[in-house]
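A protein chain is absent from this complex, but the other protein chains hold their places.
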């Protein structure tokens, strides 16, 4: 699955996107964040407050805990500051 | 004193302005309206509802009943509909 | 502050750009443009605005000054035309500039609400059946009243 990172999340992970073959226990968008937080030091720091992130599956915002199903792209979005 | 009429008031009186030497009992802006309403049929009709008009003395809006004092121009203004 | 009352047509976009050029680093600008309306179920041929220019300038200046004070606006411009206009032509434009979007919205809206009832302009519509003076709306009085709470 392709994972996209934006803004300060992208900078903290030093990565704008990557492909990850998630293990079978990663079922929902929340599981993705938990997986990344557990993966390494940078992930733990970046996802210290997991609830602040919105997630999008295939460029559609979804509620926390939505199953990944057959989505191809997950985007992890820090609080937005446009306008 | 110069008296200015606007919009439908001007049309009803068929007059955009006139000079009137008011008698001494015309002291306030309200007295002007009462004077004009009493003057003739057209005045009676035009000023049927005196409270709807705003008045300006020397191009400044004043409250109903303001003394004319030494103002040179009184403007009689139907409800405004700009914008 | 720039207050103009004129029979000359104005260009809404050019006025917006001129306004922004004077202070755009403030951050937020709200522009209201009022145009001669002609709806399919209420078509009009022309609109003629009568005006008492000297008083209009004074009233618009007072309204704009109040909005600047109340909402700490960085700048404001009010342009109001009078004379005869065709559907789609701009009648009025109010532009408010602020560091905060809410203040810019409130400033522009308050000026429009006051202008409707307190600025000496009168609209006469020409339709297929003749001419008539537009009646003042009580909705305009209530729109103004909300700023007086």
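We just call them A, B and C in the order they show up, numbering each chain from 1.
Note that a residue touches a chain if its C-beta (ideal position, glycine included) is under 8 Å from a C-beta of that chain, and two chains touch if they have at least 3 such contacts.
Nothing here was measured: the structure is a model prediction, and the numbers come from that model.
One chain is not displayed; in the complete assembly it touches the shown chains A, C.
Between the chain not shown and the residues C:29, C:57 or C:79, the one that touches is C:29. When the whole complex is considered, the residue among C:73, C:104 or C:119 that touches the unshown chain is C:104. Summarising the interface, subunit C meets the missing chain with residues 11-17, 20, 24-39, 87-88, 90, 99, 101-102, 104-105, 108-109, 112, 143. Panel shows subunit A; residues 4, 6-8, 10, 56, 59-61, 75, 77-83 of it touch the chain omitted from the view.
Simple rule for what comes next: only the chains that are shown with their structure count from here on.
Compared with subunit C, the chain whose C-alpha mean position is the greatest distance off is A.
Once the centre of each chain is set as its mean CA position, subunit A and subunit B turn out to be 72 Å apart. Distance from the subunit B centre to the subunit C centre is 26 Å, each centre being the mean of its Cα atoms.
Centroid to centroid, with C-alpha atoms defining each point, subunit A and subunit C lie 48 Å apart. Along subunit A, no residue makes contact with two or more other chains.
None of the residues of subunit C touches two or more other chains.
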